[in-house]
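All remarks here apply to the structure that follows.
In this view, the complex is presented without one of its protein chains, the others remaining in place.
So, chain A:
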Amino acid sequence: MSAVLNTSPAAETVVAGYRLSLRRFARNRLAVAGLVVVVLFLLFCFVGPLLYETDQTHTDLTQVNLAPSGAHLLGTDAVGHDELGRLMYGGKVSLLVGLAAGLLATVIGTLWGAVAGYAGGWVDAVMMRVVDAGIAIPALFILLVVSAVTSPGTLGLVVILGLVSWLVPSRLVRAETLTLKGRDYVLTLRATGGTHGRAVTRHILPNSVSTIVVAATFQIADAILLIAYVSYLGLGVRPPSTDWGGMLSTGLTAAYSGRWWLIVPPGLAIILVVCAFNAIGDGLRDAFDVRGRG
């Protein structure tokens, strides 16, 4: 009973805090614009193919490299795929892989950072040296090596991107954990016989949500860029599947041929979505930042 009495005001405070954060986020025009862009791209990629049906599985060598027209609003590519349909099709992969890999990296990084920060001592030292070592190796280098050795499918790409991207979130969450684990409510839990696991899952992680959410948005943006890089270098998903980076890579050969529709749309899509996720991340950070609250 006492627990209920004790937690209800806290929960109300938390709810009130998140409402305040939401209001602050809503007042950030750039962040809202980013959110709108992301939603529009999600609709474009996932609902668009239902309204604008194209064959992205088979090639059509009688319809290659056509300029934009009524029949093909963004023209066709070098094997006859409708470019607008391809942008939707490739966007699905870019967004899905980006979201999944970004979330996977955040989950791994959060758990790693929370355990390291909470455990402290030699466990923390060892775990964070692993992170330091990982950060010292450029992610793009690891991706290129892995991709040269194996040809990953979509799921494989998610796992690989997730495994090379969790390092930064782990540092952020560890830092947050170090400040939280000395708080009274955590110490009280431990004094009353609460387990370490309960302390981490019921107190440390919930109170790190703002840090984790902000990190997640940036991780998604980074993952979308990484898959674009890897695909641009010809090591992305296998045909007939594609993603925006792969489209950009393919279109580059037409750079001097005037076929702008093979380069500009996927290039713009990458720029817009990555900037949008970064704007959302910045907005969320500002919204959760207690120092900015008036």
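Please note the rule applied: contacts are C-beta pairs under 8 Å (C-beta built on N, C-alpha and C of every residue); 3 or more make two chains touch, one makes a residue touch a chain; residues count from 1.
One rule holds for everything that comes next: contacts and distances are computed from a predicted model.
Choosing from "Peptide ABC transporter substrate-binding protein", "Phenylalanine--tRNA ligase beta subunit", "Cytochrome bo(3) ubiquinol oxidase subunit 3" or "Imidazolonepropionase-like amidohydrolase", the protein name stored in UniProt for the chain missing from the display reads "Peptide ABC transporter substrate-binding protein". Check A:G34, A:G48, A:G267 or A:G283 against the missing chain and you find that the one touching it is A:G267. One of A:L66, A:L180, A:L205 or A:A221 touches the chain omitted from the figure, and that residue is A:A221.
When you scan A:L20, A:V79 or A:I142 for touch with the missing chain, the hit is A:V79.
For chain A, the residues touching the chain absent from view are 57-59, 61, 64-65, 78-79, 148, 151, 168, 218, 221-222, 225, 228, 232, 234-235, 238-240, 248, 250-260, 263-264, 267-268, 270-271, 274-275, 278, 281-282.
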